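Structure incoming, see below.
All protein chains of the complex are present and in place, except for one that has been dropped.
Letters A and B mark the chains in the order given here, with residues in each chain numbered from 1 onward.
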Amino acid sequence: MRAMNPDPSAPVLDLSGIHKAFPGVKALSDVRLRLFPGEVHALMGQNGAGKSTLIKVLTGLYTPDAGSITLDGQPIAPKRTEDAQALGIRTVYQEVNLCPNLSVAENICAGRFPRTPWWSGGRIDWPAVHAEARRVLGQMDLDIDVTQPLSRYSLSIQQMVAIARALRISARVLILDEPTSSLDDAAVQRLFTVLRRLRDQGLAILFVTHFLDQTYALADRITIMRNGETEGEYLAADLSRLALVNKMVGAPPDQQPTRLDSQAPATGEPVLRATGLARQGALQPLDLALRRGEVLGLAGLLGSGRTEAARLLFGADTADAGELHVGGRSGRWRSPREAIAAGLAFCSEDRKHEGAILDLSVRDNILLALQARAGLRLVLSREQQQALADDYIQRLGIKTASADTPIGQLSGGNQQKALLARWLATEPAVLILDEPTRGIDVRAKEDLMDAVRALAHKADGSGMALLFISSELPEVLHCSDRVLVMRDRRAAGTYARGELDERSVLEVIAAEPTAA
Amino acid sequence: MSTRPTGPKAWHHPLARPLAALILLLAVAAVSVPGFLHLEIKDGHLYGNLVDILHRAAPLMLAALGMTLVIATRGIDVSVGAVVAIAGTVACALVSTYGVAVAFAAALGAALLCGLWNGLLVSALGLQPIIATLILMVAGRGLAQLITDGQILTVYEPASFFWLGGGWLLGLPVSLFVVATVAGLTALLMRRTALGLFIQTVGINPVAARLAGVHTAAIVFFVYVYCSLGAGLAGLMVASNIKSADANNAGLLLELDAILAVTLGGGQLSGGKFSLLGSLIGALIIQTLTSTIYALGVPPQVTMVVKAVVVFAVCISQSSAWSSWRKA
Partner (left out) sequence: MSQRLRALTGAPAFTTWVSVALMALLFIAGAASYTGFASLQVVLNLLIDNAFLLVIAVGMSFVILSGGIDLSVGSVLALTTMVAAWLLQVAHWPAEAVIPLVLLGGALFGALQGLVIHVFRLQPFIVTLAGMFLARGLCFLISVDSITIDAPLFVALSQTQIPLFGGAFLSPGAVIALAVLAAGVWAAQATAFGRTVYALGGNETSALMMGLPVGRTKVAVYALSGGCASLAGLLFAFYMLSGYGQHGQGVELDAIAAVVIGGTVLTGGYGYVAGALSGVLVLGLIQTLIAFDGTLSSWWTKIVIGALLFVFCAVQRLLSLKKAHP
């Protein structure tokens, strides 16, 4: 990796005016990005900000509708991944895109094997392959047995191998897309050492992340994206953590803080309690208590572990440690069925892959969880099924031609409402909602959340316990009785209503981790 | 059964295309073979090509019913032919010593064991369905040949043995009533219990199904057991009809016919919504094709080529690549 750019003040890669739209959705709008040699540039933003779309434009998977991309001042327009690679733009993704059954050396050299001369057969020169792999890894100060299959090694080593592959042929730009999401602290440090070394050799590195600590540890420059637009480009040294979080989440600093009117805190035994709930690579030990008649909000940035916590509480993932206490029994769920039988319900944030059964009707989708809990015997007669479905369609304002319409034909927001109806129909004791208002327009959001809150705050005390996750802070604060703030996969503090406003939550999220 | 779409046009009904194909095929047959549609009553029995088609298609229809459910869960069962052979040989081997009732019960019991085996491999061990059922496909015929010791077991008596596959009831072959009963019971099971809903859910989105609390492992296990039972009954019907058990040839290549019947009836190999009636129509299409070719005097091996071409055409038309190419 020779520093090829003679003028260190000119960007290696310069994107400007990038527009990209899909049917019904404007993904990128007038986006700017500049990468300089010898710099680590962090690209940050919440879910839906447009980061992954921008990366796909850079790597040739998408073609922008408008705008220009220049490399060393020359305009480029990669149409396929091979084009971008040929230009020297290398990408390493979060899922290590290598073949676990092949050796480390082979993963590094695949596609461009050194060969023996033609007069001795023209076959792959394995000793040269191994030597080459050792050389590239040596540049990253990594010394491992390159003849072993890749699957033998930990994920962090695999990621290094992916980077080594990306760098083996001269690269101008290295893009790392969320590389640390599955790594522990030690592995992250190893990765950063390698990246600093590469940066010092003159490489331009684009580092997509949502971890604040890591950004400040590594990045020289930060670009923030929000709602498909570039919010701004800053030098890391000039941007405070609070300002960064503010810009990512988007509440203008001078807006009237959402004051929460106080409500008597719920009392009584928790209907669901978690102690030390943890899962390797997903969640640090977490304690949590949910009471009937109470809404507990989980606030935090993307990647802070909120969804992971919800999935562990519901049994969608199995925990490695900790216990759940519900109904007098303690243990860990082995499957969602056990959790549902105990009175839990979980409305996933990924409605497309984890929620909607697309070809089935709205009615069947609404009745599914209720029926699944009851087993094979039809729990309601046909008329009762119809009545129940119609009731929820009306109550939640689901826009559909009829209850028989396949749910896949509904808009995203209406699908979301139908899935919410699915879980409400089971009349759970504990309802976990992960981004329930995503895709619903602003007016409907308020109504929906008021309706949901009413489910908890029943006057006779028979209300549900609600766990409410949302990336939109004003929403979390407006709806919750208590707020658990999460940061970097662990709890950062629990606060009761009245103790918090939006600004203070942002401060908690942005705060430097105290020495443990 | 499939949910009716809200559009008024009859063509959009999921059964429209298979039914049209069947009617077209019958029309071609009627034109090419004089007297093809002729029906007559002799000795109180209804005879004719149409009755013959229904009767000969009966074992395939039984196999196709089970295969429909397996394919709906995104699985496949290539061992149905072997199960047909096993059931037939068990029945023929036992009937002279133990009587018809025991022989039939034992045959169905053997089919049940096959289904349990397949179900365990796919659902508990997690083997891919093609691999899991391939094992029984290989070993199953060996088992059947072991029972018959390589001979063809012929059954001469009791006469009640032949009633299932060759008897008559109310002027029509018994096999029709058996198929109608099984199809009716299956349909009832699918609609009157939540099984139909669960099977479709598992096939459309197994991840979401699990999160919604559906017992996906049990559902998958069930469909393989059901499929083998259907194949076992088909085997009994075949053995009863030809009055013998041929371990080598009974149910040969039935797998492809069953898969073809399901896809012709509109079922997607990728799983999800299914139509029992559609699969029955698909089986009838296959049998009509075979009978027409036979009646035309064309060598029967031509059907193999035609079936292969149809499978290619149906699979390609169902593939996502094809539909995105058409949209472009």
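For this structure, a couple of remarks:
Basically, a residue touches a chain if its C-beta (ideal position, glycine included) is under 8 Å from a C-beta of that chain, and two chains touch if they have at least 3 such contacts.
What you are looking at is a predicted structure, and each value in this text was computed from that prediction instead of being measured.
Screening A:110, A:128, A:217 or A:321 for touch with the missing chain picks out A:110.
One of B:15, B:33 or B:302 touches the chain omitted from the figure, and that residue is B:302. Contact with the undisplayed chain is limited, among A:73, A:100 or A:232, to A:100. Listed residues B:32, B:154, B:181 or B:319: the one in touch with the omitted chain is B:319. Although one chain is not drawn, the whole complex shows that of A:121, A:268 or A:281 it is A:121 that touches it. Touching the omitted chain from chain A are residues 81-82, 85, 93, 97-102, 106-107, 110-111, 113, 121, 123-124, 149, 151-152, 165. Annotation for chain B: contacts to the undisplayed chain at residues 76, 121, 125-128, 130-132, 134-143, 145-146, 149-150, 253, 255-256, 259, 269, 299, 301-309, 311-312, 315-316, 319-322.
Everything that follows uses one rule, which is that only the chains that are shown with their structure count from here on.
Every residue of chain B that touches chain A in the complex is listed here, in rising order: 3-4, 6, 192-195, 197-198, 200-201, 204-205, 207-215, 272-273. Of all the residues in chain A, the ones that touch chain B in their complex are 314, 316, 335-337, 340, 346, 348, 353-361, 364, 368-369, 371-379, 401-402, 404-406, 422.
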